[in-house]
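Right, I'll just put the structure down here and ask away after.
Missing here is one protein chain; the remaining ones are kept as they sit in the complex.
Per-chain residue numbering starts at 1, and chain names A, B and C are given in the order in which the chains are listed.
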Amino acid sequence: MTTENYAPEISIQSVDFNLADEVALLEKDNAIDGAVVTFTGRVRNKNEGKDVTSLTLEHYPGMTEKSLAKIISQAKERWRIGRVKVIHRVGKLAIGEQIVFVGVTSMHRQDAFAANEFIMDYLKVQAPFWKKENTNQGEQWLAAKTSDENKAAKW
Amino acid sequence: MTTENYAPEISIQSVDFNLADEVALLEKDNAIDGAVVTFTGRVRNKNEGKDVTSLTLEHYPGMTEKSLAKIISQAKERWRIGRVKVIHRVGKLAIGEQIVFVGVTSMHRQDAFAANEFIMDYLKVQAPFWKKENTNQGEQWLAAKTSDENKAAKW
Amino acid sequence: MIKVVFFAALREQLNCHELTIVNENLTTVAELKAELASKSEQWQKVFTTGSLLSAVNHNMVDGEQTITSGDEVAFFPPVTGG
Partner (left out) sequence: MIKVVFFAALREQLNCHELTIVNENLTTVAELKAELASKSEQWQKVFTTGSLLSAVNHNMVDGEQTITSGDEVAFFPPVTGG
């Protein structure tokens, strides 16, 4: 299974993305969906008290796309949504850089809100990405958070 | 009380807005907030089976800004959020045009998701805007939906 | 003196956006509504609509709300923005 199977809904990339371009694609020739919800995750300058200087993102090519496709398909089963786009960057990212984008359109806003948060919650615990944090105290792999498990378990 | 009291969090305007510019302002010099959630509402081409050609938005200047400021302040009390921006357009809007934008930043994503949806749900039932729909069967004021009351009552 | 404003469908039904009431005996929004309803059959019909909302000085209120000279009172249908 190639990455192209999931296009244009999923993109794993090292280059940055442009929010406006992504939203324009979600809205193009799509006058039926009145609601667009986006989530953008960025590299924060602080994590648990440490000064972060950058992140390095690793992933499991092939499985990443497959797990995101499954999450999107679950979201489509649960909510009445139109278009979906998930972008996740990999490689080295500086503070303030965009890491992840989730965009969802729907006719009624609650569907896009719920599906977007669901996709993020599941991505956090199921998609094979790992973050290494480069801080003023050296580098280390981030530990998974129990709170993320709990959020995904809520749905 | 002037509109300026609420700047830059609230804008009622007839001109269009630019999503990328708004998000850039929410993120500018804001490396502490890793999460940005946006909602954009647009004019749909269909509503309850009728073909919509355009909308005309009326509002109550002064009260609009005051009610949105109150909603934003309630959101800030309930969730740990960073920056907020609410834009609502008034006047005549064609199909596909942007009507409303809500942008919220936070350190942890669930706060931005919840606060954004809360602001939209309350805006829908408390902010003094009224939509007149211009359809192929003439023009008419939209009726408020019970489902919107129920959504706001959930919080 | 009370400034009264109307919006949306209400404004169109009454064919009136704004008027001034000088009756100093009106002490609540409900009394003001009754006064306005007494103007004509059309106004009577409009002001007995159950879903009408009211605001005093830009705050949503119910009929019990007291009003005093200088207040701005607004009447309008349920809101439909967003």
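Brief remarks follow.
Quick note on the criterion: contacts are C-beta pairs under 8 Å (C-beta built on N, C-alpha and C of every residue); 3 or more make two chains touch, one makes a residue touch a chain.
Only a predicted model underlies this, so the values are computations on that prediction, with no experimental measurement involved.
One chain is not displayed; in the complete assembly it touches the shown chains A. Check A:L26, A:V104 or A:L123 against the missing chain and you find that the one touching it is A:L123.
Interface residues of subunit A with the unshown chain, by the touch rule above, are 41, 57-60, 62-63, 66-67, 88, 99-100, 120, 123-132, 141-144.
Just so we're on the same page, only the chains that are shown with their structure count from here on.
Chain centres here are Cα means. That of subunit A falls 49 Å from that of subunit C. Taking the mean of the C-alpha atoms as each chain's centre, subunit B and subunit C sit 26 Å apart.
Averaged C-alpha coordinates give centres for subunit A and subunit B that are 24 Å from one another.
In subunit B, the positions touching at least two other chains are 41, 120. Multi-chain contact residues of subunit C (touching two or more other chains) are absent.
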